[in-house]
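Worksheet: the structure to be examined is printed underneath.
Missing here is one protein chain; the remaining ones are kept as they sit in the complex.
Residue numbering begins at 1 within each chain, and the chains themselves are lettered A, B and C in the order written.
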Amino acid sequence: MLSLTLTGLKLENPLMLAAGIMGTTGGSLKRIAECGAGAVVTKSIGLEPKSGHSNPSMVEVDCGFLNAMGLPNPSYKNFQDEIDTARKGSVPVIASIFGGFADEFSEIAKALDADAFELNVSCPHAHGYGTDIGTDPELVEDITHAVKKAISAPVWVKLTPNVTDIKSTGLAAQRGGADAVVAINTVRGMAIDIETGCPILGNRFGGLSGRAIKPVAIKCVFDLYEVLDIPVIGVGGISDWRDAVEFIMAGARAVQIGSAVGENINIFQDISPCMEAFMAEKQWTLDDIYGMAHEV
Amino acid sequence: MLSLTLTGLKLENPLMLAAGIMGTTGGSLKRIAECGAGAVVTKSIGLEPKSGHSNPSMVEVDCGFLNAMGLPNPSYKNFQDEIDTARKGSVPVIASIFGGFADEFSEIAKALDADAFELNVSCPHAHGYGTDIGTDPELVEDITHAVKKAISAPVWVKLTPNVTDIKSTGLAAQRGGADAVVAINTVRGMAIDIETGCPILGNRFGGLSGRAIKPVAIKCVFDLYEVLDIPVIGVGGISDWRDAVEFIMAGARAVQIGSAVGENINIFQDISPCMEAFMAEKQWTLDDIYGMAHEV
Amino acid sequence: MKPVNVIITKVVDETPTIRTFFFDTSFELIPGRFVMVWIRGVDEIPMALSYENAITVQKVGPATSALFELEECDSFGIRGPYGTGFEIKNGSIMLIAGGVGAAPLAPLAEKISSNGAKITTLLGARTRDELLFRERFESVGELKVATDDGSEGEHGYVTELLEAQENHDQIYCCGPEIMMKKVLDIVEPSRTQLSLHRYIKCGIGICGACCVDGLRVCRDGPVFSGDVLKKTEFGVFRRNECGERVRV
Partner (left out) sequence: MKPVNVIITKVVDETPTIRTFFFDTSFELIPGRFVMVWIRGVDEIPMALSYENAITVQKVGPATSALFELEECDSFGIRGPYGTGFEIKNGSIMLIAGGVGAAPLAPLAEKISSNGAKITTLLGARTRDELLFRERFESVGELKVATDDGSEGEHGYVTELLEAQENHDQIYCCGPEIMMKKVLDIVEPSRTQLSLHRYIKCGIGICGACCVDGLRVCRDGPVFSGDVLKKTEFGVFRRNECGERVRV
């Protein structure tokens, strides 16, 4: 009842693990797959091994978390093994990748064998990466285009909410040939320790995730659905089945879950039956609720 | 100990009532002044009477509120009385005003007698107003300039966080002659009723306020402090004295409180003594903590 | 809180213009508190709880008309209850209800009667058919009636039934503002509690749309003591949806 085909991938359910969550080792990705996720996305992988920003790299705030991991990753050269292990979980494995410019993205994508690629042009706290390029529609289009030319697997582009108009970056991704967009990455934020005046994160500022950002993400998905022909994958603040339904109604074909996995690693298998029961009661299918908020 | 001079206005403490909160009647503004606010800002006032968006115009979400009031206001032609009543509260009364273009802003400012003016170029849910102009640095500069030329009272410009780079709108306000900037207005957001798929707000989407947005606001204030010479007034998610201190450390000269007034109308007089006690224990003055996060 | 979805279980025609909508969810009933009723796609409006699981609605405009189109099994959204209810007093009690103002007073009557209070109700309406909840009031005490057209009881306003020397421990009142103002002019204000009607937007004490001077009807009220109201523009001015001051 919850199964769907998304950019050619068959998913048992529309609930995926978000990038950067339990996504560095093949073993952890496999575990999440076995916990009921419809697909899993890896940690964002770059050109060279990177240790990320100094700690604290995550801090809990009201209704969410700030993080500035700084894209720690073992480089794509050490990552195929992890993907192969992850695939033993029997769900699609999407490789999240990042780079400084188009060639880096396509070099990495070409070298990895994954079921799809998610281009991280939206991490708000890594200089020269992520948001630094994801706010520029031209760069987004170029990078997407380069990766599409380089590989045949589906390409998703993950967008940042930290822009005046997310529709224009979404459209740029679509022009570049993206098979789907993913919205949203974290929202720029910061917390200060009042005992000392010291910014808490090692990187001083970071990205807000969790419940706090759900209304922001819903609005982004809603807006993107209105202008795009390709599917939108929703992410940001999902912590129960109601949230997942809300995203799909806003126009998400599928959703990803990040922060909430920390509190409940079984969240995927908890949400699926509740969604099914709700839809059964309402006599709704996934297709019925998809984009429903645009019709009423 | 908490008193300060802000753009020439003498404030007993740095805690102000934010625009749009208990700000439509002179009586309610006076009440908040008597409840211990250092200054009060009126509801945003426009050219003609306006009834705003249809209800629901406010909905509670996790850790905050979404609102789409739609700038209901009695027009400046009916508002001087309210300001005069508000002034009986014996604290500065700042008139928040909005318009579609520079002339409208200056017409309104010229007609009202208030201790300062706050230009609302940042409300995220009124077509042709607020964010529709506040995302364009040139318009922000023009409007600020026009109002500055028209009146002699201090002019503050209230900025929206819904931009790629708030520093550029802040700088535009400064170039236009603003005496201070206020950051932030609400963050674009939306909530959907899953029983029906119906967007909850009458206007479908609105602005997120309350605890959820505090990290976003802190980051905006921090960034603005770095590039501006004029003071930054912080607003967004303040609900206790710690939050107020955090904003000042981020670089706010003073702060405004909005959503939290609903839960606790005495919030101003609750925060002041706690801040004083904290600063006394640390042997810090307001000047000491002002911008502290930039030094450590 | 987000609106809760409630499903209509029964619709009762109370008068030609007033209906009670029972629903499948019960709320804690503190008489005088109200809920925000979301008629999806139309409007969200305040309504007193007339039972722990019902609202009683007079059809007056677009939102209430849309409600009147709903039937059993239809649903609407509810958030609340909000505001402060009536403070419960004992002894000799008078209730003064004008029109649909009887909606919050009927459950109040039942509550104070169960405490053993002696209750007299003055119930007014435009005409005999519009007298709301007369059985509920009759069953807990004495009922006196007034109608504008004289079709039953006193001819004229319900306030005509009121004498300055009313010797009641507490007078509870809900109805048109003009009527409530008159009550305050006749009896000792400090012994009265009145439930007010103002334009409600947020319903939770933030936006200030509902203010009577500095008082928030949605949060500090809707029930206020008469002597508090005496110091305000109550009975003289109210605010329209734009916040403009208009004569009552």
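In this section, contacts are C-beta pairs under 8 Å (C-beta built on N, C-alpha and C of every residue); 3 or more make two chains touch, one makes a residue touch a chain.
None of the values given here were measured: they were computed from a predicted structure.
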item: Where the missing chain makes contact, among the chains that are shown; value: A
item: Absent chain, residues of chain A that touch it; value: 20-25, 27-28, 30-31, 43, 49-52, 54-61, 65, 67, 69, 72-75, 78, 81, 191, 193, 195-196, 198, 200, 202, 258-259, 261-263, 265
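Definition applied: only the chains that are shown with their structure count from here on.
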item: Label of the chain whose CA centroid is most distant from the centroid of chain C; value: A
item: Chain nearest the overall C-alpha centroid of the shown protein atoms; value: B
item: Distance from chain C to chain A - Cα centre to Cα centre, in angstrom; value: 50
item: For chain B, residues that touch 2 or more chains besides their own; value: 61, 191, 196, 198
item: Residues of chain C engaged with two or more neighbouring chains; value: 40-41
